[in-house]
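Read through the structure below, which is laid out as structure tokens, and then see the notes.
One protein chain omitted, others in place.
Up next, chain A:
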Amino acid sequence: MSDSSTHNDRIFAGLLLVLAIGFGAMALAMHVPFAYDPLGPTAFPLILSGALGVMSITLMLRPAAGTGLPGGRVGAQLVGVLVVLIAYAALFTRAGYLASTVVAMIVLARIFGATWVKAIISGVVLTAASYGLFVWALGIVLPVGSWLVY
């Protein structure tokens, strides 16, 4: 997707313009019962909305080339990394630090090109070493996981 054309920048500028309009509209819709200062809480957001609006239109007229999100293999890997990170976040407290971390580390290492053997070794070593460092050396409390408690 990232080619030498400029339409990616134009699309992004369009999204920024929508953001600017939405940001301003939300500021106008705010219900302010009483403000102690003459400006109140909506003036600054309106200024920002105007500034972003003007700048996004300028960007639309003068887009740079070669920007955009990657597609193909890198795009698929990107989705993979995000899925791992979200799953890691979801399991972090539920499954506990050791279980969630070792799985996340192994899968991440795989996505970044390690063989299964290397991924498993580095995942186990990283998890064990970090647990030792955080819990025993630094005294940080890490989640043990609800499956061990109940």
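Going forward, a contact is a pair of C-beta atoms (placed from the backbone, for glycine too) under 8 Å apart; a residue touches a chain by one contact, two chains touch by 3 or more; residues count from 1.
Just so it is clear, contacts and distances are computed from a predicted model.
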### Query
Going by UniProt, what is the name of the one chain that was not included in the view, given "Phosphonates import ATP-binding protein PhnC 1", "Cysteine-rich domain-containing protein", "Tripartite tricarboxylate transporter TctA" or "4-Hydroxybenzoyl-CoA reductase alpha-subunit"?
"Tripartite tricarboxylate transporter TctA"
### Those residues of chain A which, in the complete complex, touch the missing chain
2, 8-9, 12, 16, 23, 26-27, 30-41, 44-45, 48, 51-52, 55-56, 58-59, 62, 64, 67-70, 74, 77-78, 81-82, 85-86, 88-90, 92-93, 101, 104-105, 108-114, 118-119, 122-123, 126, 130, 134, 138, 140, 142-143
